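This report concerns only the one structure given below.
All protein chains of the complex are present and in place, except for one that has been dropped.
Labels for the chains are A, B, C, D and E, by order of writing; each one numbers its residues from 1.
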């Protein structure tokens, strides 16, 4: 799979400016619109390694900063991925940060203001971030629930780059570049996705991402029909409600009608 | 018990195409419709071992990827079943994945996109999946509750194969093949199941699976009457509400009337 | 206390057939109707040891299958009662299985389908059940609450034997056989229980079991009057609501009037 | 403080009969009516040591039966108080058993039916109770809440002895015997308690126990006035609502009017 | 800061009488009215050390009685503060006991009745309290919520001393004695507090304590104006609601008008 990044707007420039000013960055946008890809691309562009941490309910601050572990009968401090990223001057990428517990995020406070310092309270150690270290977080505002939301004071610590899907023609190019599928097939798959994304407000589900179009195109190159591939990769993951699925299948069939590989 | 798999539609072909393209697969469908059997069948067909993990509320990410354990006074990392499956290039099958905690599923993110990589944060190790490794998950959409649902962004990482019950005649053949019961008895048991499945919408319970028909047929071959076996294996598990049970018993008795072994 | 089992219907035969076909069994019925006695009886009849596990909220899968324990400075795997039962080809009896957490029950999946295999994920061991191993579970449908219910897919893994109280005359015989109390006293105690069980629907409490009649008869043989014994063993456990208790006492007094030992 | 026990009814005889028949006993009644005293009295009468366990939310089954503990670098099983009581043939008294978690109570099942056996699953040990072992539980039905109630199937395992306050004259004798206060003062204190107990239904609080009368009498013998002592020991613990307290103080003052020591 | 205790009523005498009779004491009253001071005063008066334990949600019974700890590779029992207090014959003071979990309080049962004994179940040890040991608890009835309240049966184990604020002139004397501020300033601060306490019923907040008057007087002696000090120490802690704060500031300004130091 190719590593090419297709820029959507000014996100690459703003990311570079934030890096130069040591300002942490928050990426927002729907699932699969390219947030992870942007971070990987910027890592290559800025010549920094990327340390990715998928956030979730049970990620403790110890998982981030490190913990004492028994080795050879003795207890030795072992750095966590965040601490390693700070010491290495890496780009540390917290994916879906809204999923993390608030207490785990508290260790980020001193890293994201003028101090740029990580306090390892349990180890009694203080780590100053080098100029090259950068913290990047991402989250999908569409998942915003009443129970779990990033505190505004946390969001204010970041420069926020709002991302979205690629324009229609660019997205088809990505599908072709990633899978080798024919352009007309790619265009029909994108058309199918755009039709569903447009109908999204009525259905309240997460719209299909560029990623699922790539997956569908992969099955097509392996011999599946467009309808089979769209059914398995685009439609089935959207909803398990029979009535909605039938409606979506009609929308898809219209886009893919007369399809050939 | 025989290992024959009776294909329902294009699921075997699509599974092979997904395997060839390194696309993870999600199986959906009612209890006992053959999801586990399909995975075992594909393991034999593709020549890959199958590692099965039954998901539940308390399955931690450590249970999946591994943990440090004390051995001989020292602490040694021990791979979990997911890590072993990745290293062995096996098919890793997460049964009833909707039961798992979201945080446990977060470790799957990097395995199910273009990275195909498992990050063992606590061990400080990164494992790249070989081409032969495949991740397969399953869940039953009928259990979808408001509290516990797979996130759409998670479902979009998979090609989804929707499965259902076998057609009537095929199901009777399976019952005969698995138990050696007479064909007419098998047909009456299937008729009984179909009648209840049809009445399902009114009753809101999980309909009887092929598995319970096989179990009933086993008791019949051991000497139970059809009604005794249907009562114990098909009707009693459906509901503990007396009124509903009486209604179901009437439906069953009609199907099994004049039965002989 | 004698070990005689008084069969209620076809439960002994069906249990034997299930054992012969390696089908797990689920026993349902009210408290104290003889579920535990049936399992013990079948253990003697089939010549298999019985391993009983009382289920509850905090029973972990480790409590069932085993865990690593420190012995002599090293860590050694220790089988849990379920694993021991599988290896010994015993009848493993999970009493009040509905009380267990769902995650603990997940380890039973591979034991209750065609695999008949126990996966000890943490020990990295796979145990195949011998032909003599049998899993038996029990629960009382009357306790069915909205919060805690066995999943239908779990219930479908078992042949279900529905049990109930013994007929009036048989129950009195059991009380005599267990305690040596006079037959007329036993009949009056059973009459008292039947009267309360009949009034049960109005009061919504768990009706008196055969067990409490035996306990009452034991106190009577030790010198208590029938009313004292019925009060302590039959009436007092039913309800702590004064109005209901008074009503029940009238019912009991009517049954026991003119009682002599 | 004297150890004399003043019997209320037939509770001593029934307790002895239950002990002789190896039937476990459940004591119910309001706070401070003498449940603990009865158990201590019976221990002396029957010549058995009493092991008391105060139940609470965090009492685990390990706290009852025992656990593995590291000693000298090795892991050794250590019996809990319940196991010690079983092995010693003691009377094991679970005070306020309704406070315990259900899972902790599950270990009592096999001790309270015909098996009279304690299964130490984690130690792999089975302990048969000697004839002298007796299990006694207590709870106060007035605390019965919707969240926490003993299951009926649990209550049916015991002979239940319902206890209450002593008759007026007997209670005054107890207060004199325990504290050496004058009889007329004791009678006035009991009169005060009876007046409040009678008003109890309107106020919905736990009525004053014999214990608080003894405490008040103790302060009086140390020099407090009857009103001061009644205020500190009888009235203040009843309610922190000002209006109710004022009403109670009027009731008390009427009973204690013209008091002298 | 001086250690003088200004008695409010008969609390010193009643405390002494309870100590002499080995009756545990419960102190109730608003925040900062002198409960802790009374206990310290009585410790000096009775010549007993005071062990103070601040109660909270996470205080376990192990925190009170002790636990096993690994020392030099072995496991040794270490007494908690309650156990040390019992063994030393100290006054053990549980501050804000209503904050503790009920299960932690269960260990106090046997200490607060005629047994005066502490059962260390996990250590298998029984500690009898010497005559000098005294248990004192405190709580603020104004915090009484529906979720967390002391059980009546627990309150009945204590002689309860209800405390309140000092009379106006005595309170001003305390402020002068503690801080050296001028009497007229102290009187104005007390006047301000009394005005707010009187308005309390309308506002539903915890009224200002003697402690905050002392703190305000301290800032005044350090150079703050009366209004600055009252604002920081008396008004700001009361409420974060702007409208209420403005109302309180008017009340305060009226009391402090024309103030000079």
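Just so it is clear, a contact is a pair of C-beta atoms (placed from the backbone, for glycine too) under 8 Å apart; a residue touches a chain by one contact, two chains touch by 3 or more.
Quantities reported herein were computed from a predicted structural model and do not represent experimental measurements.
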Contacts of the hidden chain among displayed chains: A, E
Given A:107, A:176 or A:192, the one touching the chain that is not displayed: A:107
Listed residues A:87, A:155, A:170 or A:197, member touching the removed chain: A:155
Candidate in contact with the missing chain, chosen from E:95, E:113, E:173 or E:226: E:95
On chain E, residues whose C-beta touches the chain left out of the figure: 1, 31-32, 36, 52-59, 63, 69-73, 78, 80-81, 84, 95, 99, 140, 143, 205-206, 208-209, 211-212, 215, 218-219, 221-224, 228-229, 232-233, 236-238, 240
For chain A, residues in touch with the removed chain: 10, 13-14, 17-18, 20-21, 23, 26, 28, 60-61, 68, 70, 73-75, 101-103, 105-107, 109-110, 113-114, 119, 121-122, 124, 141, 144, 151-153, 155-162
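By definition in this document, only the chains that are shown with their structure count from here on.
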Taking each chain's C-alpha mean as its centre, the one farthest from chain A: D
Magnitude of the superposing rotation for chain C and chain D (Cα, nearest 5°): 60
CA centroid of chain B to CA centroid of chain C, Å: 30
Shared-contact residues (touching 2 or more other chains) in chain C: 70, 73
Pairwise touch network: line, ring, star, complete, or other: line
Interchain contacts, given as pairs of chains that touch: A-B, B-C, C-D, D-E
